[in-house]
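Partial complex: the chains shown occupy the same locations as in the complete assembly.
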Amino acid sequence: MKPSTPPTNYRPKNPLISPRFGDIATFNRLPYLPDLKGKQVDVAILGVPFDGGTTFRPGARFAPRAVREASALNRNFHPTLGVQVYERLNVVDGGDISVNPLNLQTTFKNIEKHVSQVHSAGARAILVGGDHSILLPELRAIHKKFGKPILVQFDAHTDTADSAWDEKYHHGTPVRRAIEEDLLSGSDIFQIGIRGPLTSADQESYCREQKINTLSIDDFYDIRKRDQFFHLIHSKAQKGPKKKSRPVYVSFDVDGVDPAYAPGTGTPVVGGMTSREALDAVRKLKGLQICGANVVEISPPYDHAELTSLLGAALIFEFLSLMASE
Amino acid sequence: MKPSTPPTNYRPKNPLISPRFGDIATFNRLPYLPDLKGKQVDVAILGVPFDGGTTFRPGARFAPRAVREASALNRNFHPTLGVQVYERLNVVDGGDISVNPLNLQTTFKNIEKHVSQVHSAGARAILVGGDHSILLPELRAIHKKFGKPILVQFDAHTDTADSAWDEKYHHGTPVRRAIEEDLLSGSDIFQIGIRGPLTSADQESYCREQKINTLSIDDFYDIRKRDQFFHLIHSKAQKGPKKKSRPVYVSFDVDGVDPAYAPGTGTPVVGGMTSREALDAVRKLKGLQICGANVVEISPPYDHAELTSLLGAALIFEFLSLMASE
Amino acid sequence: MKPSTPPTNYRPKNPLISPRFGDIATFNRLPYLPDLKGKQVDVAILGVPFDGGTTFRPGARFAPRAVREASALNRNFHPTLGVQVYERLNVVDGGDISVNPLNLQTTFKNIEKHVSQVHSAGARAILVGGDHSILLPELRAIHKKFGKPILVQFDAHTDTADSAWDEKYHHGTPVRRAIEEDLLSGSDIFQIGIRGPLTSADQESYCREQKINTLSIDDFYDIRKRDQFFHLIHSKAQKGPKKKSRPVYVSFDVDGVDPAYAPGTGTPVVGGMTSREALDAVRKLKGLQICGANVVEISPPYDHAELTSLLGAALIFEFLSLMASE
């Protein structure tokens, strides 16, 4: 996953020529390149405008557009990680994955296929959901390309529920389904920010049985536990076969942060971390081999002043910076 | 469909005892009566919190709750129709029909079954959607009970599209599907407020072939044409078998009015009628046998100051007043 | 009520020196003059930030501030009435009448006293409510100064209710109370825009008994009836004792217009007139002796993009133009 040699071919539009509020909105004002075949691209940012797996407030189907708008404030240099992203990586806006708003299974197939095409073209994908159900087909594609990844999941919920209304696939189940499909091992899953009332005490036992690593919001605010948790991620990641690092997939559900910071989401849970703490935690993944990432559950109809979309755009930049720092 | 003899058993809560903004929100502050069996009820108002058939802005799943809130300003006497609704009819809030947000077919079955149960209990149903796809299962139940009704549809769209993404059932197709299932005859359909750019010129031909009666927005503002159109509805309705009046179903998609009056909707089309004109048009159905009615496509996340929910609540009162005036 | 000889002493701030969005917000960017004694003022615009008489959505207490902001777009010349307002009238912002948000009776006394002081200073008052309950103390002051006026009331409601929760004074009763206090005669009351479901059929009988003149929204859209109604106002106004014109008081409850035009209000009723039609109707009062006016029931927390406050500001300008046209 070595980034391309500079100078890169794809750069964000220059704000001094075209003001930030102007022209076609693409992710980070990057070139729109829906077909990667034969192109030298390191990372494609893709929208997945699908909220057919939502069980409370819908609206995430409008997130890719909203994040494209909010990412207009994109810049190049990450001062904390010390990396000039667009001089290290060729990044493009790969457009949206074709979804069927009325059919989850068709959509899942499209997602898996499209992400695999990105992989075939030698690039990694950052996905902008959409609700969290899209994680499952992504993991199917990831698994095909990279084998079982380590999953780092920022979330208020564990997403390990079983069926609802006899439906196995919705935004509360992707992690359970992924384990069942053997795309992930429970002990490779690291969940951060889990909180709030649970449906029942039994919900915790599934996670325990599967050996899922959970950093509850209470533990998150215990600095010692937080440090240990990230240490564990790193040590796990370094134990790949043949001494190679293992690939890490980062899934960021914006309800992992407090609704004050991310009001535009579908199933908000009060009492979460701040945006700053979240960004800081993401940066702790520096040095890992990020094989892909997503940011999900942004619901623009419930957002205000683009707060949540701006967070989504900031997270994309963090993911890119991690990839550029490898 | 003769209303019950006064005094009625079910009355809205008295605002002088419990202020309008207080207590549990039910439709029109009426008693909540989810099971009608053995009760003397004339009309049940039911929510259908389903937006799984939406192709653009979602959110209609929250409409029943929003309309319950907005209907707090409900009153008893209709000054234009001259009827005291709750002294003529026993009306209740029948709760919500159980929906499956992830499965349109299950939801359709539930709707058909639930409406049929209302019919079995000797009552008529007024449904608060939900998106317009719910019209189809409603018509299935209506057809079973009343035979083929006359459909009076307020709408910006004809809802006679064929499949989208190979899906036959969504909020743009219920009228076509109902014709195909022989629940309706095209010439018994009366559409009011149709406007806006069409996908293609061919869309108009289907309506013509099926002999659907259309009062486009341009024709609506030609008073002569408008009068003729309503005259036609009345003459058609009186020509039931054995000289009996035929049952009339009223379906009101709020995008039939201009988005200035109904901003909270999923597929707005500028250039519609005003709320007043719409209410006035509904009242022209006085004297017909209303076998059921719905108001659909209210999307609260896009609403402001309850404008659209207030319209929904006003329409329910119009429907009740028509039923009380028979 | 003859306006002062030009040149006038009080003029709106010049927008070419201080931009419209700048500086202290006063009504129409006029000088703030809380004490009129000894000043040559023709009209004082006063705020009444009181919503203690509200029975549904509160918030009208913030209306004077909101209307001050919205009135920044104020200009001088009324093209339809053909009058240069500020060259004919000395107008000031008289500040707010001191209210007690916890005590309706104290507030009523303050209003009556303050308006009487304006009258003593030789000026007329235009009041910006506040809820409609403030009409009663205003009429007390008006009656003291001018005797029984003709009341022209734009409203969705007749405001002739009796007590609610044993309270005689709230925003649904001022007209009934004013008749009881003999501040008004029923046959001198002209209500425009009345509509919507009524509490009961009995509500209409009170108005009939009192011989209140009502132009329902249905009648409003019957141009012949509308013209007759305004003709009646004019003929009534000219029949003062000793062949003098009688004073006319104009009370504009913004729920008289449709909530699409005035979303920011407390008890909205769909199906009203448009802003343009309302402004046009107000202008039909040209030639009458306007002894005072108010605009009430603007609730800024429910407003959007200042729609309702802008309407309030426009109405103030209409009132001033009527006064300047006498």
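So that you can tell them apart, the chains are marked A, B and C in the order they are listed, and the count of residues begins at 1 in each.
Note that a contact is a pair of C-beta atoms (placed from the backbone, for glycine too) under 8 Å apart; a residue touches a chain by one contact, two chains touch by 3 or more.
Computed from a predicted model, the values in this text were never measured in an experiment.
Each protein chain is a copy of one sequence, and the assembly as a whole in this entry counts 6 such copies (shown in place: 3).
Keep this in mind: only the chains that are shown with their structure count from here on.
Viewed as a contact network, the protein chains form an open path, each link joining two chains that touch. Comparing the contact residues of subunit B and subunit C by number shows a mostly separate set, under half of all numbers used being common to the two copies. Averaged C-alpha coordinates give centres for subunit B and subunit C that are 38 Å from one another. Work out the mean CA point of subunit A and of subunit C, and you get 56 Å between them.
Among the residues of subunit B, none is in touch with two or more other chains. Those residues of subunit B that touch subunit C in the shared complex are 15-16, 19-21, 72-80, 84-85, 258, 260-261, 274-276, 279-280, 304-307, 310-311, 314, 317. Per the touch definition, subunit A reaches subunit B in the complex via residues 51-55, 57-59, 61-62, 100-104, 106, 164-167, 169-170, 301-302. The residues of subunit C lying in touch with subunit B in their complex are 55-57, 164-165, 195-201, 203-204, 216-218, 221, 258-260, 263-264, 267-274, 302-304.
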